[in-house]
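The complex appears here without one of its protein chains, the remainder shown in place.
Then we have chain A:
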Amino acid sequence: MAALSEEVLLVVKKVRQRKQDGTLYLMTERIAWGPEGKDRFTVSHLYADIRCQKISPEGKAKIQLQLVLHTGESTTFHFANESTAMKDRDAAKDLLQQLLPKFKKKANKELEEKNRMLQEDPVLFQLYKDLVVSQVISAEEFWANRLKLSSTDHFSSNNNKQEVGISAAFLADIRPQTDGCNGLRYNLTTDIIESIFRTYPAVKQKYAENVPHNLTEKDFWTRFFQSHYFHRDRINTGLQDLFSECAKQDEKGLKSMVVQGVKNPMVDLLYGNSLHIACPSTSNSSKTVKENSNSAIIKRFNHHSAMVLAAGLRKMDTSSDQASETSSTDGNSRDSDTFQPPIKKVKLQEAIEYEDFQNETGPKTIALKLKKFDRYSHGPVPLQSHHYSTSQDIISSVSCIQEEMSCYKPCLTQVMSSSAASSAITALSPGGALMQTGAHQTVSQLVPVDIQSELKHLYTAAGELLRHFWSCFPVNTPFLEEKVVKMQSNLERFQSTKLHPFQGKIQREYLSSNLISHLEEMIQAAYNKFHAWQMRRMMKKT
């Protein structure tokens, strides 16, 4: 049965699972189901293991709740209580909805991240196999350094998530469908609801006030769509309508926006009185009915656009400036006068100047002044003492050669004697005088490939351990002291479990060269450092 320490949050009776009656229990960390009459749970899932939950659609006869786990398998619960099945199911669903997100992110993100890193980098995978699987160091130490990097990236990317904008046509996108019998069906998604709340904060306020105490969500939205607030003709029918206040607020908002004017002088049509727009004279009372409705619609459109823009700007402002919380929702927010001159200047400058066309005012550079150029042109050929030839030598050599060449006739049948040729061939054959240095370069050919790759793995693993070891110095904190001691024991363990068997293997295969001598040197250097540090510590204590 459930552990005594577990707090049961919800019990739902008459829940069938796999055609068996039973009871569903929701606890703080897991969800469990036990068959009727039995004491123990047959089905128990931690919230951390559940990936998502699904419910059967509204019209179906069977009221079900399905849990999909991370492993892919799913469990289905059928709420069989005749009277309260829907309520039970919804209650369970809501509770799960609250609990699941808490457990979800913690456990699996890390595992997924680790798996991903291991899969992407085969070197890392090999290192993991060498060090952790063979128990030279523990998995936590292995991941200690690496996961740190990835989690910081994760957080920074989360913070910079961009805000989703509001589509100007979101109300139109709702697209009511006829129900068949003189009714209309509106499909509302959470996105649309969010857009409505962001654009019309008055509606959001009404929602907060009324739901869920007075009205259900469904009722609220039904009223919203029925109200004339939503519809074209905004004739205020009376005070029963929830949204009549909203209509009045909107009117006020619109008027104040008009009064406030446009902030950006670049798009302000009335700036400087250069344009005279015919303002409809409000005193003129002889308006036709058609004009009235047209003006109402145009007013609504303008208001809607202004609200969408304001909602977008509001998000930017609130993120950058906390103090602007005081801005009211209709746009008559800040004191525009104090802001005007700088904005205008900035906008003008932006419009006129292009960065590319500015004069190049790069950093001041200093010219390189070299006194002696010829040093560069003289190569690494050391200045040897030339054979100094006297002019007499030169002249005699030249005349000698000229004499020789004047009677030159190529005699290609007697280029060299056979003895000379055969001695040259001997020198060039393997083992000959000219082929000596070849033997040294074949270590990579002597050692078989699998031993080479194993050696490489050993080097990577040893390098990782030594890196941890050497990064502990200088030892300032008790944490580093512990780590140094731990790394020392890790190195010893590595040497005994990996290096010595490898060496034995090589010797058995009669390979003459000691391939791991360098590794041993490195580890010995680490040991020496450790002993020296230990001595010093003991001397300090005494």
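We take it that a contact is a pair of C-beta atoms (placed from the backbone, for glycine too) under 8 Å apart; a residue touches a chain by one contact, two chains touch by 3 or more; residues count from 1.
Everything below uses one rule, namely that contacts and distances are computed from a predicted model.
Taking the options "Calcineurin B homologous protein 2 isoform X2", "Auxin-responsive protein", "Cation efflux protein transmembrane domain-containing protein" or "General transcription factor IIH subunit 3" in turn, only "General transcription factor IIH subunit 3" matches the UniProt protein name of the chain that is not displayed. Among A:Thr42, A:Gln98, A:Thr222 or A:Ser397, only A:Ser397 touches the chain that is left out of the view.
From the options A:Cys52, A:Val123, A:Ile297 or A:Ala421, the residue with contact to the chain not on display is A:Ala421.
Among A:Gln358, A:Ser406 or A:Ser517, only A:Ser406 touches the chain left out of the display. Listed here are the chain A residues that touch the chain not shown: 368-372, 375-384, 386-387, 389, 391, 393-402, 404-406, 408-412, 415-417, 420-421, 423-425, 427-428, 430, 433-435, 437-438, 441.
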